[in-house]
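Missing here: one protein chain of the complex. Every other protein chain is in place.
So that you can tell them apart, the chains are marked A, B, C and D in the order they are listed, and the count of residues begins at 1 in each.
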Amino acid sequence: MTSAATRAAPARSSRAGKAGRLTAGNALPGVAGFAAFLASLEAVPRIGLVSPDYLPPISRIGTALVELAGEAGFWTALGDTVRGWFVGLSIAVILGITVGFVIGTLPVLREFTASTIEFLRPIPSVALIPLAVLVFGTDLRSVLLLVVYASFWQILVQVLYGVQDVDPVATETARTFGLGRWARTRHVTWPTALPYVLTGVRLAAAVALILAITAELVIGAPGLGNEIGVAQSGGAVARMYALVVVTGLLGVAVNLLARRLERWLLSWHPSLRREVAA
Amino acid sequence: MRLAGRVTRAVAAALALPAALLALWWILTADSESYYLPPLSEILAAVDDVWLRTDRLSVDVLPSLLRLFGGFLLAVALGVSLGVAIGSSRRLRAFCEPVLEFLRAIPPPVLVPVLMLFAGIGDTMKVLVILSGCLWPILLNTVEGVRAVDEVLVETSRCYALRGPARLWHLVIRSASPQIVTGLRQGLSIGIILMVISEMFAASNGLGFSIIQFQRTFAVTEMWTGILLLGLLGFLLATLMRVFERRVLSWYFGLRQAQRGGSR
Amino acid sequence: MSAMSQTRTAAGPRTDVLLDVRGVRKVYEGRGRSVEAVRDLTFTVARGDLVCVVGPSGAGKTTLLKCIAGLLAPTSGEVVLEGESVDGPPPGMAVVFQEYGRSLFPWMTVRKNVELPLKQKKLPKARRAELVHQALSAVGLDDVHGAYPWQLSGGMQQRVAIARAIAYEPHILLMDEPFAAVDAQTRADLEDLVRSLWQRLGVTTLFVTHDIDEAVYLGQRVLVLSSSPTVVLDDVTIDLPAQRDQLTTRSSTRFTELRGHVFEQIQRAKQRSGASVVE
Amino acid sequence: MSAMSQTRTAAGPRTDVLLDVRGVRKVYEGRGRSVEAVRDLTFTVARGDLVCVVGPSGAGKTTLLKCIAGLLAPTSGEVVLEGESVDGPPPGMAVVFQEYGRSLFPWMTVRKNVELPLKQKKLPKARRAELVHQALSAVGLDDVHGAYPWQLSGGMQQRVAIARAIAYEPHILLMDEPFAAVDAQTRADLEDLVRSLWQRLGVTTLFVTHDIDEAVYLGQRVLVLSSSPTVVLDDVTIDLPAQRDQLTTRSSTRFTELRGHVFEQIQRAKQRSGASVVE
Partner (left out) sequence: TSDDAGSGAQAGGTTKVKVGAIPIVDVAPLHLGIEKGFFAEQNIEVEVVNTTGGAAAVPGVVSGEFDFAFGNVVSLIVARSQKLPLKAIAEGNSSTGQQGKDFGGIVVPKDSPITTAAQLTGKTVAVNNLKNIGDTTVRASIRKAGGDPSSVKFVELPFPDMPAAVDAKRVDAAWIVEPFFTVAQDQGARVVASNFVDAAPNLTIAAYFTTEKTIQQKADLTKRFTAAIEKSLKYAQEHPDEARKVLLTYTKIDPAVAEKMTLPAWSGQINRESVQTLADLMLTDGLVTEKVDVAELLP
């Protein structure tokens, strides 16, 4: 997290095609790990640690998953959730970055907002549910409010750390070459903060997904969360876990996307350089 | 003299914006008719009745805090030890990452029934729910921190035969500690959120339980006092965390300042 | 103080003064203590001059350079550049920082790093490409345009920073111990590069170093700073031939004399360290 | 190759061999390309010797040192230390790294940094305190026990790293371009420190540098490496008096001769650069 960006790495080989190979190389143990995880999920109810009535073995969940895939309603719900997640995350990202840069680059603002941020951050989104329903009803906007509120903080905090990490030598170099405030933000502060922003996006993406589903579950807005709620209150255990598995897979997909984005945007960053060199 | 001036300024900085926001809230809701947005004056007046004149502080707030600390400390232990292991080994990292991402994406409310199957409905379950949320930022940050340990330090340690627990403590954990502490800060605020969520299930007391109970029984003013209390709690814990951070990482802040050529 | 060399400067005041440092004093105000890094610096630099500044570690060389570059405001005194008082980075000045590694942007390729200041100058694209090409060529880096700074060796990184400064076509070039971390051979090459650039382009250059040999080899004048709190101890004119080369110049008797003279001054400077910390 | 100096070594093989480097070759295997950093290095170091290793930038000096320290496994050949083949950091060896700034633990005070390896050696507390005190005293840092490394200047940090190495009481001390980033005066002081420590404690020392003057001034022998792929080009015995000092030694004729000799070898090494990259 320090400006390790300054260390000269000896890796001088070509960068082309590296990312692709890296993920391909990484996929195998990942798949193996996942398979091991699934196997243990299958084993736990089978050896009688818990009753399969309450936690069905993964094979039964898989069957339910296949059934789900055949329902048009499931795909609509998935679409609803992904939309709520994506729109909410986008708003949070844009808002978090803007506010983070404004606060981060003005030390006075930073000093004066610190306590308020710490105060607002731990207020759980769930406590805002009645307010959300009151103001926006039970549709997408309520979900968005909760998603944005929860994931905004993740981004904001990361951006604040990132903006703080700008190397003064780099800033001074930029100043002597006549770069103005805006150009410095664009060419110096932004690239420095970018790794932090991406980590923030990764954290926020998971939080946003969790909140989208929780909000649907609690408020009843359409989406996977609502489907989970219906399955739960109907006692359809396998179906419920199948839906939970879908949310988990969604999380894995989101993470893969975020990693891709990181590789693409941050090929210059020491942490990725090292992966290539080692 | 100078010290006193700095403290005054810090206090002013900490209080100015909250005071302004509270004032704004006060004015905007002064004659609020809305049932869900009672005037701030009423909310503040209710604080005394709801929290101070009852045994709620010991019956609800204290158990919540204990569970929070339990879950948080467990998350620290688990997150740091797992993080060190995963961060040190490329293989293990590749092996675990998809599963961890999978688990990370599962919303705690749907995780609760599974946890109840294994841990029952008592405090253990709630502590586990809190753990399940705090763990991720601590784990991820530890992994990144351990991965970033300076190679020259690694080689220095090898040359001086630094091995086993000494290596772990003097090299790996200390070197990753700035990142770990960042994880702790994030984890703590998520922990507070999870504390509330955990009390939505199988609870019979707690701060979060009280807030939800107020919400369900339409005691809106009381609910707002709970939310305020929750925010205050978050702020206090964050301040404690900052004190801790300043102590543990004094070397780190000094180092950074030195790297910046003395300018802050 | 060496009366002889002092007089030499005073006797022949340069005609066309580009940079005028007038009684600059800088006190760093810190928690609990304040450090008087620079006490009183007064000197001028003529247009087209190559002045080396030497002084013991912590003398305030970097501080002086930052004051000239307008990055630090002097506590008292002023810096006048081309007749105007400096109060922010002046246009037409390029600085090569001591920490070259941190002054290149790791997220930009070598070409982009060199090109960025030119973009800020709003030069047309074709002209930019030409300047970048020329500058990188001058420092012997024709084949690394597309590489990132961290893919280069230390010496190459240093040369990129120098190329960026040249491409900018400054009136005045400030360099702060630029060769501190480069091996002897590369260092010699870079020294020759700086001299040949200065001769070809006629850029007024202020070169800060702690290496006496380097200062004598490179400069037309050498300013010797005392240790903190800093004043100008001596101003030595280097009357070596304009054409210099590593082997013959360095082994000439005049070189050894000048080197010895500067060395003595520095030794004196070290002994004469005043009470720099004002409680 | 300088036949004369080669013979000198061959004729008088040191009696008590501490370190024996036998045909070491190191190829870095990377994606798509592999670099033969070191082709064939064979030499011995006697107990109590002070050997300097010079070579152009990228010659593989660091690579060689890491092989000796057991941090890197040679691709072929072997390193024998006190009769045993090295396959991991051997006990009783201390290394001072090129990047001294990164080799001190920033979260420990100076005292703790020096003490940590002694704790690993399970020395009793009193003995540790004594060693730490002696070592810091030897490098002239009596008054900074409680400071953190980043509160010190570069030269002081370097001396802490050296103190840590001495306190460890090694049989063999490896130093990798330890003074590369230190100013001239501090550098001279540290050079004298290394020589006086070596004379007092009699530690076998291998000192890597790219500064020819430094190598000649410091060493009893200077090993000249070719540029990559690396072989030993020359092995020069430095027949300067044991008592050396910065001014007189450096201006002696014999010093200039030896310096010139080594310089020529390096120039030849640079020209003779082979095809190092194996596609």
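Convention: a contact is a pair of C-beta atoms (placed from the backbone, for glycine too) under 8 Å apart; a residue touches a chain by one contact, two chains touch by 3 or more.
Computed from a prediction, not measured in an experiment: that's the story for all the values here.
Trainee: Among A:V44, A:V135 or A:L256, single out the residue that touches the unshown chain.
Mentor: A:V135
Trainee: Which of B:M116, B:L153 or B:V172 sits in contact with the chain that's absent?
Mentor: Touching the chain that is not displayed is residue B:M116.
Trainee: Which is it among B:S64, B:T156 or B:Q213 that touches the chain not included here?
Mentor: B:Q213
Trainee: Provide the residue numbers of subunit B that touch the chain removed from this figure.
Mentor: Given the touch definition above, subunit B has residues 35-36, 113, 116-117, 120-121, 200-204, 209, 212-213, 215-220 touching the missing chain.
Trainee: Residues of subunit A in contact with the chain that isn't shown?
Mentor: Counting only subunit A, the missing chain is touched by 51, 53-54, 129-130, 133-135, 137-138, 217-220, 226, 229-236, 239.
One rule holds in what follows: only the chains that are shown with their structure count from here on.
Trainee: Need the CA-centroid distance for the pair subunit A / subunit B, whole Å please.
Mentor: 18
Trainee: Find the geometric centre of each of subunit C and subunit D from their Cα atoms only, then give the gap between the two centres in Å, rounded to an integer.
Mentor: 32
Trainee: In subunit D, what residues contact two or more other chains?
Mentor: In subunit D, nothing touches at least two other chains.
Trainee: Which subunit B residues sit where two or more other chains touch them?
Mentor: In subunit B, the residues touching two or more other chains are 255, 259.
Trainee: Could you pull out which subunit D residues touch subunit B in their complex?
Mentor: 66, 69, 71, 88-89, 91, 93-95, 97, 99, 102-103, 105-108, 116-117, 119-121, 148, 150-151, 164, 168
Trainee: What residues on subunit A touch subunit B, complex-wise?
Mentor: Going by the criterion above, the answer is residues 1-4, 26, 28-34, 37, 50, 54-55, 111-116, 118-127, 129-131, 134, 150, 153-154, 157, 161, 168, 199, 203, 206, 209-211, 213-214, 217-218, 225, 228, 232, 240, 244, 247-252, 254-255, 270-271, 274, 278.
Trainee: Where on subunit A does subunit C make contact in their complex?
Mentor: 3, 5-9, 11-12, 167, 169-170, 172-173, 175-180, 183, 187-188, 191, 194, 268-270, 273
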